[in-house]
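For this view, one protein chain was removed and the others were kept in their places.
Order of writing sets the labels: A and B. Residues in every chain begin at 1.
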Amino acid sequence: MRDGEPLVRWAWIGDHVDELAHYTGVHLRLGLLPVLLGLLISIPLGILCHRWRWAYPPTLTAANILYSIPSLALFMIFVRYTGLTERTVMIPLTLYTLSVLIPNVVDGLAAVPDPVRQAATAMGFSTVRRVVQVELPIAVPVVVAGVRVAAVSSISLVAVGQLIGQGGLGYYITRGLQLDFPTPIITATVLIMLLALVTDALLVLAQRLLTPWARGKGAAA
Amino acid sequence: MNGFLNQLSLVGDWLTSSQQWHGPDGIPHRLLEHLTYSGLSLLFAALIGLSLGLLVGHTGRGAFAVASVANLARAVPTFGLVVLVVTLAGLSTAPVLVALTALAVPPILINTFEGIRGVDPDARDAARGMGMTGWEVLLKAEVPMALPLILLGLRVAAIQVVATATVAAYPGLGGLGRFIVDGLARNDYELVIGGSAVVVLLALVVQAVFTALRRVVVSPGLRAPASGP
């Protein structure tokens, strides 16, 4: 850092509001679309793993191995196929969410009290209808807990995508390093944290609205 | 699939060429750097996370503060933090260790805390009823029962640290990330993909080590099916 440079130059932030807003939007898209995709993959996989327990350990192991591959390496592997595009960032981020979302879908379904499942069957629910109308709604709190973790870590990981030119607010992090100028780095880092925390808070709120029945002492039999 | 095989043979060529195995730019040297960053950060993080987690979990005081701090810490983008620390404090190992340690503390802390707090109250009660002191309750009852979660926290932290240590190469530090960053800069795809392969292998080894550790350390009575990342 150059001598005499303040930690944060507020004027710079004022000059870049529009640009910051643009990159914030990009960042949100890059971070949250993978969570949505991950959820779309995890729900059917979770249902299958719940129904056929033997499929769960291998599925989970596969998801955990994917998760353990460093993001930088995974980006590089996908560059070959999808180029330096947003997809190259979103595919690995989607794969990362699986290791959180699949177990949460399975745990959520397992948390459905057996009497409830029995009662639904006895009342004449078909299997598909029972899963959609009874079991999945009851699993919502546990699934949302997973979505929160996935969303927060996904938003913070997007920045690494800047190394292939697609990092949302990560742009300011590399830019700041190149210019030896801390203001953009701090701004971007704080913004990313805020995005993550606000998303987290919104998810908590959404869950409250979605599951008024779980407000008291959690799911009752 | 063809592309994938191509990548594999590329990796094979790169890995077997002898120049990768010597000198400061060789794999052994970079791997050692990588392991040093990761190992030291993990050690510091474990010291902080385990002691705090045990303390808060055992006494039950400060639970809310722990949860909030961990939640906040999870939201910090490590890439930003590493770059920021380097920009502010200059290029040396210390700032990387600080950033990686900060990254690794939350999963260790929160899992240790949750593990201890989640111990069956009846079992804890029984331990106390048998005349164990507070320390004995912690070490002979709570810790062994919380071990699966504690190990999970350590594993998540280790994997994140090993993966993130790659990022340290970007602002000019060593480690396995160098291959990727230099390859990108020189447009040398062979170097990028070869470096990535080594990192993936290391991550898999870490994962395997923790799976093995779990087998050895955790009582068979507690070995529920693994879950979580």
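Convention: contacts are C-beta pairs under 8 Å (C-beta built on N, C-alpha and C of every residue); 3 or more make two chains touch, one makes a residue touch a chain.
Quick note on the criterion: contacts and distances are computed from a predicted model.
Undergrad: From the list "Stage III sporulation protein AD", "Tetratricopeptide repeat protein", "Response regulatory domain-containing protein" or "ABC-type quaternary amine transporter", give the UniProt name belonging to the chain omitted from this structure.
TA: Going by its UniProt entry, the chain not pictured is "ABC-type quaternary amine transporter".
Undergrad: May I ask you to name the displayed chains that the omitted chain touches in the full complex?
TA: In the entire complex, chains touched by the missing one are A.
Undergrad: Which residues does chain A use to touch the chain missing from this display?
TA: Considering the whole complex, chain A reaches the absent chain at 113, 115-126, 134, 137-138, 140, 211-214, 216-221.
Keep in mind that, in the parts below, only the chains that are shown with their structure count from here on.
Undergrad: What's the distance between the Cα centroids of chain A and chain B, rounded to whole Å?
TA: Each chain reduced to its C-alpha mean, chain A and chain B end up 20 Å apart.
Undergrad: Residue numbers of chain B touching chain A in their complex, please.
TA: 3, 7, 71-72, 74-81, 83-84, 86-88, 159, 162-164, 166-167, 170-171, 177, 180-181, 184, 189, 192-193, 195-197, 199-200, 203-204, 206-207, 225-229
Undergrad: With touch defined as at the start, can you tell me which chain A residues reach chain B in the complex?
TA: 1, 7, 56-57, 60, 63-65, 67-74, 76-77, 79-81, 99-100, 103, 106-107, 149, 152-153, 155-160, 162-164, 170, 173-174, 176-177, 180-182, 185-186, 188-189, 192-193, 196-197, 200
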